[in-house]
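Showing chain A:
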Amino acid sequence: MTEFSNDTDFRKALDALDATQQRLVAARFVENVIALCSDERIARVIRSASDSKASEGELVDALKTARATTFDCHTRCGSEGDWAEQAGYFVARAATAALTPLGKMPSGPAWQAAMSCRMAQTSMSIVSGDDTAGQESKQQYRILSEFLDS
Partner candidate 1 sequence: MSETELLLWVRGPALQGATIIFLLGIAVRILEILMLGRKTDLAEARGSAVAGGLRTIISRSFAQRETLQRTAFTEVTGWIFHIGIFVTLLFFAPHILLFEEVLGLSWPALPTTVIDATTIVTIIALLAVLVHRIANRVTRFLSRFQDYLVWLVTILPMLTGYIAFHRVGLSPPMLIAIHILSVELLMVVFPFTKLMHAFTLFMSRYYNGAIAGYRGVNS
Partner candidate 2 sequence: MSATLERGIHAFKEVIDAPVASFFSSCVRCGLCAHACLFYTETEEPKYTPIYKLEPLRRVWREEYSFWGRLTKALGLSKPVTDDMLTEWETLVYDSCTMCGRCSMVCPVGNDIAYMVRKMREGMAASGHAPAGLIGATQRAVTIGSPMGVKLPALQAQIRHTEQDIGLPIPVDEVGAEYLLLLSSMEIMNFPEFIGAIAKIFNQAGVSWTISSEAFEATNSGIQIGVSDIAAELVERIVSAAEKLKVKSVISPECGHAYMAIRWEGPNLIGRPYSFKVVHILELLDDLREQGRLKTTGKETQRLTYHDPCQISRRGGVVKQPRNLLNMLAEDFVEMPESGTMNWCCGAGGGVSSNERADELRLKVFNRKKQQLDAIHPDAIISACSNCRIHLEDGLEEYGMDMPVLSLTETIAEHLAGSEQPGSKE
């Protein structure tokens, strides 16, 4: 079983995956934090993202929904921020990243999704006051290992 202990190797492995693989592993990252998002659209979106046989049309629709959810969940400029809700925003962003085609963003979809999922956890840690630094990344390393070995 390939094990990861640092982000350099983790990211290299993610970037080496093809478009579909990146989407699938990104969807798993999002599933790991999906409880942090109260918007039910994300569950539907991730179902499409995790489906290796999803059609082009399904993926495009899912991406649209993910984007809409991201906007709806964001804290608008000047309004009072709620970090628990922001966690939901980051989950939606991760879902958006998972579904964005390769090459559209400067960093790969899977890496971007992973980062957004970590930010979702950070948001929750701001609310709880706990220091959860590093926990989500460890879980992501495990998820990627399992994905590569399956």
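The candidate set was assembled so that all candidates are chains of the complex that A comes from, given by their letters.
To be clear about the criterion, contacts are C-beta pairs under 8 Å (C-beta built on N, C-alpha and C of every residue); 3 or more make two chains touch, one makes a residue touch a chain; residues count from 1.
Here the structure is a predicted model, which is why all the values come from computation and not from measurement.
Note on this complex: chain A touches candidate 2; the remaining options among 1 or 2 do not touch it here. Considering their complex, residues 5-8, 11-12, 60, 63-64, 67-68, 70-71, 74-81, 83, 86, 89, 100, 103-107, 115, 118-119, 122, 125-126, 129, 131, 133-134, 137-138 of chain A touch candidate 2.
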